[in-house]
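All protein chains of the complex are present and in place, except for one that has been dropped.
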Amino acid sequence: MDDILEKLHRAEITLDEARSEVAKRLLGSLEHNIDPGRELRTGIPEVILSEGKTLEQIFDISSEFLRRSGRAIISRITPEDASVLERRIGPEVIVRREDDARILVLRRLDMPPSKEKNGRIAILTAGTSDIPAAEEARIIAEELGCETLAFHDVGAAGIHRLVEPLKRIREFDPDVIIVAAGREGALPTIVSGLTEAPVIGLPVSTGYGIHPKGETALFAMLQSCSPLLVVNIDAGIVAGMVASRIARRRGKSKG
Amino acid sequence: MDDILEKLHRAEITLDEARSEVAKRLLGSLEHNIDPGRELRTGIPEVILSEGKTLEQIFDISSEFLRRSGRAIISRITPEDASVLERRIGPEVIVRREDDARILVLRRLDMPPSKEKNGRIAILTAGTSDIPAAEEARIIAEELGCETLAFHDVGAAGIHRLVEPLKRIREFDPDVIIVAAGREGALPTIVSGLTEAPVIGLPVSTGYGIHPKGETALFAMLQSCSPLLVVNIDAGIVAGMVASRIARRRGKSKG
Amino acid sequence: MDDILEKLHRAEITLDEARSEVAKRLLGSLEHNIDPGRELRTGIPEVILSEGKTLEQIFDISSEFLRRSGRAIISRITPEDASVLERRIGPEVIVRREDDARILVLRRLDMPPSKEKNGRIAILTAGTSDIPAAEEARIIAEELGCETLAFHDVGAAGIHRLVEPLKRIREFDPDVIIVAAGREGALPTIVSGLTEAPVIGLPVSTGYGIHPKGETALFAMLQSCSPLLVVNIDAGIVAGMVASRIARRRGKSKG
Amino acid sequence: MDDILEKLHRAEITLDEARSEVAKRLLGSLEHNIDPGRELRTGIPEVILSEGKTLEQIFDISSEFLRRSGRAIISRITPEDASVLERRIGPEVIVRREDDARILVLRRLDMPPSKEKNGRIAILTAGTSDIPAAEEARIIAEELGCETLAFHDVGAAGIHRLVEPLKRIREFDPDVIIVAAGREGALPTIVSGLTEAPVIGLPVSTGYGIHPKGETALFAMLQSCSPLLVVNIDAGIVAGMVASRIARRRGKSKG
Amino acid sequence: MDDILEKLHRAEITLDEARSEVAKRLLGSLEHNIDPGRELRTGIPEVILSEGKTLEQIFDISSEFLRRSGRAIISRITPEDASVLERRIGPEVIVRREDDARILVLRRLDMPPSKEKNGRIAILTAGTSDIPAAEEARIIAEELGCETLAFHDVGAAGIHRLVEPLKRIREFDPDVIIVAAGREGALPTIVSGLTEAPVIGLPVSTGYGIHPKGETALFAMLQSCSPLLVVNIDAGIVAGMVASRIARRRGKSKG
Amino acid sequence: MDDILEKLHRAEITLDEARSEVAKRLLGSLEHNIDPGRELRTGIPEVILSEGKTLEQIFDISSEFLRRSGRAIISRITPEDASVLERRIGPEVIVRREDDARILVLRRLDMPPSKEKNGRIAILTAGTSDIPAAEEARIIAEELGCETLAFHDVGAAGIHRLVEPLKRIREFDPDVIIVAAGREGALPTIVSGLTEAPVIGLPVSTGYGIHPKGETALFAMLQSCSPLLVVNIDAGIVAGMVASRIARRRGKSKG
Amino acid sequence: MDDILEKLHRAEITLDEARSEVAKRLLGSLEHNIDPGRELRTGIPEVILSEGKTLEQIFDISSEFLRRSGRAIISRITPEDASVLERRIGPEVIVRREDDARILVLRRLDMPPSKEKNGRIAILTAGTSDIPAAEEARIIAEELGCETLAFHDVGAAGIHRLVEPLKRIREFDPDVIIVAAGREGALPTIVSGLTEAPVIGLPVSTGYGIHPKGETALFAMLQSCSPLLVVNIDAGIVAGMVASRIARRRGKSKG
Partner (left out) sequence: MDDILEKLHRAEITLDEARSEVAKRLLGSLEHNIDPGRELRTGIPEVILSEGKTLEQIFDISSEFLRRSGRAIISRITPEDASVLERRIGPEVIVRREDDARILVLRRLDMPPSKEKNGRIAILTAGTSDIPAAEEARIIAEELGCETLAFHDVGAAGIHRLVEPLKRIREFDPDVIIVAAGREGALPTIVSGLTEAPVIGLPVSTGYGIHPKGETALFAMLQSCSPLLVVNIDAGIVAGMVASRIARRRGKSKG
């Protein structure tokens, strides 16, 4: 803020101009510290969780996001709602829709997808039912400019299936590995014991009986004998976003 | 009971003898169905859980067991209490005391240990802290005449450590495998995926943070993608007893 | 691997042949240890849990199983999905469908059912609502070549109903007994106290009020005063598979 | 209140007397409805739970109870505190002290114990560790003038032990049966299925592993297939008090 | 059994008759002790819980009950299923149907309802939503020959509403009081503090937020400062059955 | 009650009149202490929770409330039920219907809305999904005559959004602030650290994975490092009612 | 900030002075919005929770608080630690020590206690064991300049005990009532139904059996049928602080 003071001191600006400029900055003072425009600048968009919102609210927020940043990512959306949104959102928007992962990505035609590759993320799933959560993570990572490599159905009940994927992942040299697993959630523990890269455990809400909704997998990952980072159950979005943070920073460092 | 009737009918026994015999059987009628003398005959002793009992009660029950069946097995006993019991129990009793497993076995001198080998039980532990629970199981199994083979510290965080033990276990050809694990409890899942023998998961109360007392391991074993049988946390006694039931039956079949 | 070296040393094979053979074995090195073909050889098939999978995925996996091993077992399948699969699966496949147990077994015509009886498994249920879970176990056991004997509705609220079934079970001389119970889950405790065979408690998701979905039965079986092995709630498949492991091994020993 | 009005109307009392009398009654109006002197009149004393109170508070409340009703019952008291109280409480008080049940009963010499027998309560325990809770119930019941009959160690793991006690209990014809059990808590279910009398399940905080502090027994009793009334874990006092309410009312009816 | 022996000894019966009689008694030996015909003789019928059963199973069990004991009580039945059963059950059966309480009572025309009044049960509810559970209890009690008196909507948030009902209940002199409450479940505590009769707390699955399904009411009743007996959440059937046990015994004593 | 006595004493009223008056007051004696007419006088109406009630019950209770106090507030009502009620309730009633907040307010035409402003309540929400619960609180507060000021979507993930709303709230000088938040529930903690007014945390049932129904937000508010008052999850009604109690009392004090 | 600009514009300060002043304010810019000096100005001190801190840390923080604001309040301190602190803290400090409530208040001699009465807070406890938590609240409230009125041992098991205290509380006309209760936690519900003042439920960690540490009381208060505000278990400090916020604001309004 010295510049304003100096300009005023040197009479390069009027008192009113100084006042106005200071007011503008002060209004933004807290914001300045906490970086309100970060999402836009870093390209890491907020994701719109459709659960608990009406279709109308989703449409309004998506439109606002498209207007402000050129892109809107909507998670946990039903195919029905996705269809309605697709129809309403207009022709000037490119749509990426993945019904299994329940994700809808909207991108303004005038906003070209990022060319740069920002890092590499490997993804593993223990079983077929874990794929949707893993796909959430993969799509977010790709939208954030990361390269991904995924292998499915290599769970702990038959660990020989891990050998080949792990070899290929080692060659891929990922910045971080996301491992999705439900039931007893043992796969991330095993993978973390076999690699040097940081591993994010993504518990999935599969299972039955006691703690059937992924709680067991979550607890097991938190208790793991191998060092693991964990996200909430079915939090593919979160895994994808933080993995991208990790990968992008390393990517930039290398650049 | 037809035999009594027939004998009475044929006057081979007197009415009093018939009465006495019938009374004996009727007193045992419910018992006959539910087999009150089973413990004694099958050699599978009840185990005295010392927790929640006074030392005096433990002593009394142990003495009664020694008198009736020649052996008393006391679990979860503190070294202090074990010392007191040892001193009080008298010279005509052989003592096997394992302080780590907190077990005390008392056997009357006039009751020789079983010679026959009743089956084979393999035991694995994931970490050092899981050994006491596994030892509970091993001692019970040995007391019940089973042969045991144990490997320790081969947990899921470094599964390469499993290769050699598994090979040796396969050669041992166990009737059942007990796998003790705390924390995330993944080891039984992995072992069950790699062997043909039935696997008993024995969750151990190690861990910290959320569900720290073995609950996570228990839940994970119940949710396992590989077929597992599970016992309560730290229930080495139960694992040893049921494993022995399995092994002994197979042992006898082979005999 | 000495054989290859020797053959190469003796020039019985060329260097290329040696390379090729070693590569083949090394690719399978980890697999060799962990026995990838076990399912096929032992005849213990993996079961396809239909929950959390799309019908398309179930169909694909079933077809793959049929192709590879001649049989596919699908659990927790709705009657609607079962009907669709039945229609699609083609004429060269024998279908065993049990809607109450929600199981569908597909078997290629060219794969005859196993003739040999691999052991004996007794099954008890406490109430009418426990039958579906018990049926899961029974069908799996039968598919794995075991003989079964089942009695229903003999729960703890009227234990006199147990007398006759227990007598018949004792005559059947099972290798293992599966006892299914919901609500307070007391039946396995009682049965284990009355028999010599190992008992598997199968908690069932019946009940209401506090812990209504079988948790109480599960906890009670884990806390049982009689030695019990336990599986997850409604895990009839798991109970059937491990019971078969036990029974088959004993069966073979006897053979 | 018509009487006061009439007396005033007839000038049998002065206005002041009327005022005073009305005030007395009005102060007691709410009390009159809710019966403040019930404890004293019915002889069902409040029990002083020593947990969470200082020894000084226990002493003060006990003294007040002795003064007001001639008796004080203190539960969950340590032997040390019981000794201190005994010494301090003075010679004009009879002391009944049961360290296992952690109960101390104080009775003024000038208050003779009730002669009348107010009903009959049978008590069963599943194991040795359940006896203290059952003793709490028994002592309360006896203090309230009920006759008791108790059998111990007849738990569900060996139900043949139940036959004889049940026969004797049937002869005793109790107004209510209290059944104490920890671990899996199956005994009350079995007993309720075998008797006509109302059964109170008293869960006890024995056990280990998952839900180790009697929660499993509590849940199992609440989920019981036989109709049961349940009290909190280790709530021998409550069981004894309500059982006495039941027994006394029936006792009076018969009188 | 001496009588048979003596008769056979005295040749008053043939060997075959002796055999047959002994067989009959022995088959009933365990049953004799545990009283298989109790339900029939005491008139306390088993209740058919319709949840977890198919309509076909309910119909079959009801028909069996009607045939054996002249009455069938079905709980938690939907109006739709009740309508179907009513139509199928035939003209020779009297139907009592209470859709709010989800109970259906079927009674053979040739079995007249019990005339005798077997005791008195008072019933209170805290709120409108607690009425169905209370009605379950009331109908069972009436079917078991008890007189009932019920007051609704007198919960703890406005305890002045309790005054009049309590006065009338005191005049009714019930053998036991059932108090149904959801939410915070405070009413049974208050009532038990104001009456001499034993109180059964019946927690109801009303509420929202944390522990919304009646768990809070259940826990609160178990923790109550006043002595309470508790049943499971929504267990109106259990409350009614045990309350009837209490009331009938006292009723008989008075008779 | 002295007045009646005096009047009777002075013969200003007859004995019958005195009796009648006393009876009237005595009927209200307990009520007098606990203030039965409080709702009416203080204008704080009871709210009718529609969950767990039939539409018929809601209609009856609403009609009774309208008759007695001129107003009925119905919460958690579906739009369908609201429509039915609106149609049935008749023309002499003003309807305020807020479908998002699931509230229906009915007010008799002859009961004018309160003019006086009884205090000021500020309301904040962390996200879009928290608005319905906050609206419940706002509508109740307004119905109780409080002025409200609300800001939405200012949650902890971007606290710069808080700056402007907090400034405006400080100018508004509220008597109390209600802060609604789901997920991790951090916003009330932050707000309480930044203001002098008492803060009520209103946890909302948004979230997913572990403790997904607002439990996490509830626990976090209870554990908050800033002093917070908390209500149950989604308890907008409760927050609004107690906030109004606070605001009205301060409002009156100022008046 | 206009003042600095104007002064600089009018050359009343130098550029350096302007810079320095702006820097100072900007450092405080975020702070300015969020009011860093609030504690000092409002007299609501932060409370030092001694749990989880070493005695050395407590001493250091207390000294810092004394230096900055003239007062330090330490909660949950053991008598032993309190004695040490008292000795170390020096003669120029007045000590208020309440061992039952585990609170230590230190006040610099040169900081006179507030004379003004800032509002009125009533406090009720259900039982003797609830007094320490209530005392925490009372001492905090008094330290914050509020007048308090407390009644103890008036719990729900004998609500007639409530009549007199409630009458006296109504005369006291409190701004807010704190009601402390453990066990079933019913008292706040009853009190809130009987008064106009806002009620804060303070759950206390008394109880036994299921949810024994005050959880039941907490849940019951959250589920209460009467509108209640709730704090965490044993959070007397929080209750006292927020109650003071409420009372002070109303107190000021009246002044």
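Every chain is named by a letter (A, B, C, D, E, F and G) in the order it is written, and numbering of its residues begins at 1.
One rule holds for everything that comes next: a contact is a pair of C-beta atoms (placed from the backbone, for glycine too) under 8 Å apart; a residue touches a chain by one contact, two chains touch by 3 or more.
In this text, all values refer to a predicted model and were calculated from it rather than measured experimentally.
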Worksheet item: Touched by the hidden chain, which of the shown chains?
Response: A, B, C, F, G
Discussion item. Can you tell me which of A:72, A:104 or A:246 touches the chain that was removed from the display?
Written reply: A:246
Worksheet item: Which of these touches the unseen chain: F:124, F:186, F:202 or F:233?
Response: F:186
Worksheet item: Out of A:150, A:166 or A:204, which is the one that touches the chain we can't see?
Response: A:166
Worksheet, complete the sentence: Note that subunit A touches the chain not displayed via residues 33-35, 38, 42, 44, 163, 166-167, 175-176, 193-194, 196-200, 218, 222-223, 227-232, 235, 237-238, 241-242, 245-246, 249-250, 253-254
Worksheet, complete the sentence: The missing chain sits against subunit G at residues 27, 30-31, 34, 36, 51-53, 57, 61, 203, 205, 214-215, 218, 232-235
Discussion item. Touching residues of subunit C against the unshown chain: what are they?
Written reply: 1-2, 5-6, 8-9, 15, 18-19, 22, 26, 29-30, 33
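As a working rule, only the chains that are shown with their structure count from here on.
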Worksheet item: Copies subunit D and subunit G touch; is their interface built from the same residue numbers (over half shared) or different ones?
Response: different
Discussion item. What rotation angle takes the CA atoms of subunit C onto those of subunit E? Round to the nearest 5 degrees.
Written reply: 90
Discussion item. Nearest whole angstrom, what separates the Cα centre of subunit B from the Cα centre of subunit D?
Written reply: 40
Worksheet, complete the sentence: Shared-interface residues of subunit E (touching two or more other chains) are 30, 33-34, 158-159, 163, 193-194, 208-210, 215, 218, 222-223, 232, 235
Worksheet entry | Graph class of chain-chain contacts, one of line, ring, star, complete, other | other
Discussion item. Please list each pair of chains that are touching.
Written reply: A-B, A-C, A-F, A-G, B-C, B-D, B-E, C-D, C-E, D-E, D-F, D-G, E-F, E-G, F-G
